[in-house]
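Below: one structure in structure tokens.
The other protein chains are all here in position, but one chain of the complex has been omitted.
Lettered A, B and C in written order, each chain numbered from 1.
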Amino acid sequence: MKPSKTWVIVVAVIVVLVGIRMSIGQGMARAYVQRVDQSVEVKANEAHGASTEKWTEWHPVAPKKFEAAQKADPSQTKFAFSWANTIGLWLAAFFTLAIFSFLYRDNPGYRLAEAVIIGVSAAYWGVIGFWDTLVPKLFGALTPTLVHDQVLPSLPAPTTGQVVAMYFALALGLMLLMRLAPKGGWISLWPIAFIIGVTAGLKIVSHVESDLVAQTVATFDPLVQPVVGTEGGWMLWPTIWASLANILLVIGVLCCLTYFFFSVEHKGVAGRAARVGIMYLMITFGAAFGFTVMGRVALLAARIEFLFDDWLWLIDPAGKRIVEVASAVGSMLCWW
Amino acid sequence: MSKFITILEGLDRRWIFLAMAISVAGPILYIGITGKTLPETPTPAARAVYKEIEALSPGTPVLIAFDFDPASGGELTPMATSLVHQCAARGLRMVFIALWPLGPQLIDETIKRVILADYPNLKEGIDYVNVGFQSGNEAVMKVMLTDFALAFPITKNGVAVGDVVALKGIQRASDFPLLVEVCAGYPGAKEWIQYVISSSGGKIKMVTGCTGVQTPGLYPYYPVQLNGLLGAIKGAAEYESLVNSSLAPKDSTAAIPAKYLEAQRRMGPQLGAHLLMIALIILGNIAFFAQRKSKVRATS
Amino acid sequence: MISSALILCAISLDSSGASDVGLANASITAAGNKADLRDKIPLNELGQEISAPPAAISISAEDVAWDAGGAIKISWQPAAGTTSATKWIVERSEVLAAGQGPWTFVAEVPIAETNAVASKLSPDASFFFRVTAFSPNGSSAVTTTKSAATGYWNFFIGAKLPLFCAILLVSACVIYFILAARRGRPMKVRRIAALEAITDAVGRATEMGRSILFVPGIQDMDNIQTVAGLTVLGNVSRTAAEYDAAIEVPTSRSLVMEAAREAVQASYLAAGRADAYNADAIRYITDEQFGFVAYVSGRMVREKPAACFYMGCFFAESLILAETGNSIGAIQIAGTAESSQLPFFVAACDYTLIGEEFMAASAYLSGEPDQIGSLKGQDVAKAIAAIIIIIGVVLATGAAIAPQGAMPAALEWLKGVLGS
Partner (left out) sequence: MAEGSARIMKRLVPMWIAIIAGFVMLLSAFFPMTESWGETVGDVFNVVAAIAFVLGAGSLAKVNLAKISRRDQGWGYAAITLICFAITLVVGLGKFGVPQSTQFPLLGWSGEKDADGSIFGWIYEYALVPITSTMFALLAFYVASAAFRAFRAKNLEAILLLSTAFIVLLGRTFAGVVLTGWLPDWASGLRLENLSVYIMQVFNTAGNRAIIIGIALGVTATSLRILLGVDRSWMGSGD
């Protein structure tokens, strides 16, 4: 069967099922908002006199609230149906399904989602970088008054050190941008060289301090770990078990270190030690793998819950709606 | 049988995908409709987290760091919820910070979900405050050690930290007896231990909730540098059950709000998926051995 | 009676300036007691509460040596006998005019402790200190330092001396062997299969006429793994240039893209294939972890590269990339120091460079004797670490068996030398 044909069928099936679902019970995938009237007293200062600022915000709210309010007073204006968020909800559902479809095969839906996410997220991080780094740090230091008067009134005034550092940063940045100039692009290697050098220098300190020394000292475990009982003397079995654990630990660390030796061929004693080391590493990896499965499944569960709960309204674990979910599902099963 | 083996050997991985989808979606639907969850028996690491928080007297400032983003929400949101739930119930002074840019939104969501919903008497800026995000990873941590206000000059709402009641008497990180960390990677618990806990000279205790992938990497630090550890959704579920059972009024039979059962709900799909994985590993090996036997036969 | 009231007033006044909850409470207790004093609580001839805690006997303050200055350690000797007091309040003052401040809050410590450190003072300035014991039903008289103490500025941070020596030691090992290698001393390193495989992988890609995919991790240039990844890229792209294989490098950071372009371009130049270099093959995708992965895996499925290299700092995306690569039958070689991701690379890739192996990759590939030498230096440092561990374990064992012996002291000494 040609891929295109397959996808037409798949999409058609989904559309039909969704159509059925929409016609059952309270339908599905609608978003509501709540009106929030903001009113803030502004104290007078040299720039402006005292005043009261009023504006309206719309915050997302559970369908239950809307339904309740409607029951109470059909003409209420506090809660409203939100086209924007409803469309968003359907969009989110589409993207979710599109990404999952990649598991079957690459397809137009996935490529669309891929194209969207590249564009959106690249810009997203650009914006974050601008508002969270450039504005408070760079502009906050170079043009404090502007930032203070327009964006962050409570940003503390920059110190001389910060100002100097930021001019330096600006210089590096401009060198980097020389890459776009017709000539002299080679100078963009300088800031990169600076960054690489700095990273190398700083990481030596942090790694030796917090990893090499700390982990070495942490391995100073007694091979005999006395477990003292309530009445004083050593308790035999607990002591043995605790000691065994320590012995295994120390052996493991030493053998794994042997595995990492580069100038020694893995032969003879070193070879045997290295082999034990590999075994420890394998156990380590197996355990890590096992643990990770949990997390990954949780993530998948969250996405499927989104589809079932927010979109299809099949389940309602958070009690967002009034509709009796079970009955809705029941009637849906009847349809099939 | 041999036919079954040949199928196994040439199994298209998409069948595995389908099986996984079913084994996760099935339990979700079931639990979602019936509301039944599986029982939990807390491990020491999870109990330790509960104890550390319970040990603090009401009004004690506690530093709560949300170092994750929505991508890991499935795993970490339940932890965040019950951690804040216990802190709020205990009446601790909650100071929220984030070293991940998307942290502050998650903090606000959690505040909405727990504090605003169930602890309306707690006042923003007095009983809790969202100090928001600072870029700079470890650098921020190092600055916090000597000067909190320098690391976080203004709160998420743009108020100077000096003017925040909830931060009264907080000069440096070590003024917090406890650090509650929820993290999904770098920077996260490991960095906090390296740069803050180890250099605070035992002044700060730390409990953390982390993703499954980080759990093994953090065990070397528990219980010395790390006083409590919630590993993945399992840890979340154990801790959640602890908090719920301790906070539920003894006599009342009122149902626990669904938002405080998120982790335990998610253990259902966990079971399904884990059993599938185990089955897959067994099948994989059956196929492998059968294959090898046939090879041996061929050679002999 | 009056005098005691005065003391308490003084404290509550002093405290008003300080910005600490603890002291605010203190002032409240003080004020409360002031009221109490008038009626019930019996007083002694000095006018102090009988039930009030005794004051500290003596107090001394001294500069904390080898620090950035501005830190002074205050220690005092509590009065003998049990006391109802719950905490000490330490205060400082620049002048000592007849025992009165202005006093500024320094620290509040539990009654069990008998010392505190006043930090963040202006270096080279002198201060007087005083300590007061507080109990729920009153406060002791104050005990004040006789002479002013100064937090001197030291040029070197003493606490970091062990760290400095450790770094010096490791560096010495590495540098010694680099120099030894330069003097022509032969250096052997064991074969690392994963690195041997790189050349074959590039060759295979060339034969199949397919491209090579190189992902230098998803972190920025301030992560040493990214830098290490780029050094590997430098070597790989040189081989690729020699074989005339197309290499593609998607990056999730703008800076990394720029750095990768520099590395690849220079390698093509060095291989005498400057003409074959295509800057657009090294492109920025997005900072967003999973946006980046969405692109790369989609790209893999469509372009079907013959060889995939993952060299740098990876997180969850490791398995998505490796499984996708596996499904298109590419040779996959991974290297990372992110131990949490190693299991997935090990499970899904043909070869995996584990931690230190990855860090050594560039040196190994370069084949330059002095770089190989540095690996030997690493080994020596490793051996030293192992020996220290063994010594530590022996001491710890001794300490555990005979807690009274000299072993515990020795163990503590060793830990101290190592700076922890």
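Here is the rule we use: contacts are C-beta pairs under 8 Å (C-beta built on N, C-alpha and C of every residue); 3 or more make two chains touch, one makes a residue touch a chain.
None of these values were measured; they are calculated from a predicted model.
**Q** In the intact complex, which of the depicted chains does the undisplayed chain touch?
**A** A, B, C
**Q** Using the touch definition up top, pick the residue from A:28, A:62, A:223 or A:299 that touches the left-out chain.
**A** A:299
**Q** Using the touch definition up top, pick the residue from B:24, B:230 or B:243 that touches the left-out chain.
**A** From the options B:24, B:230 or B:243, the contact with the absent chain belongs to B:24.
**Q** Of the residues listed, A:28, A:62, A:288 or A:314, which one is in contact with the missing chain?
**A** Checking the options A:28, A:62, A:288 or A:314, the one contacting the hidden chain is A:288.
**Q** Pick out which of A:30, A:78 or A:203 touches the chain that's been left out of the picture.
**A** Missing-chain contact among the listed residues: A:203.
**Q** With the missing chain put back, which residues of chain B would touch it? List them for me.
**A** The list for chain B reads 11, 13, 16-17, 19-21, 24, 38-39, 41, 43-45, 70-74, 105, 135-139, 142-143, 156-159, 215-217, 219-220, 222, 232, 234, 267, 270-271, 273-278, 280-281, 283-285, 287-289.
**Q** If you put the missing chain back, which residues of chain C would it touch?
**A** 67-69, 153-157, 160, 163-164, 167, 170-171, 174-175, 178, 220-222, 224, 227-228, 230-235, 238, 253-255, 257-259, 262-263, 265-267, 269-271, 280, 283-286, 288-291, 293-294, 316, 319-320, 322-323, 326, 337, 339, 342, 344, 346-348, 354-356, 358-360, 362-363, 366, 368, 370-371, 374-375, 377-378, 381-382, 385
The rule is simple: only the chains that are shown with their structure count from here on.
**Q** Indicate the whole-number Å distance between the mean C-alpha point of chain A and the mean C-alpha point of chain B.
**A** Distance between chain centres: 12 Å.
**Q** Just curious, how far off is chain C from chain A if you go by their C-alpha centres, in Å?
**A** 23
**Q** Mind pulling the residue numbers of chain A that touch at least two other chains?
**A** 209, 214, 284, 288, 292
**Q** Of all the residues in chain B, which ones touch at least 2 other chains?
**A** Touching at least two other chains: 71, 198, 213, 216-217.
**Q** If you look only at chain A, which of its residues touch chain B in the complex?
**A** 103-104, 128, 132-133, 137, 152-156, 206, 209-211, 214-215, 218, 284, 287-288, 291-305, 308-309, 314-319, 325-326, 329
**Q** Which chain C residues qualify as touching chain B in the complex?
**A** Residue positions touching the partner: 19-22, 119-120, 219, 289-290, 313, 315-316, 327, 339-341, 420.
**Q** Which part of chain B faces chain A closely enough to touch in the complex?
**A** That would be residues 14, 17, 20-21, 24-25, 28-29, 31-33, 35, 71-75, 101, 133, 135, 138, 153-154, 158-160, 194-195, 198, 211-213, 215-217, 220, 224, 231-234, 257-259, 261-262, 265-266, 269-270, 273-274, 277 of chain B.
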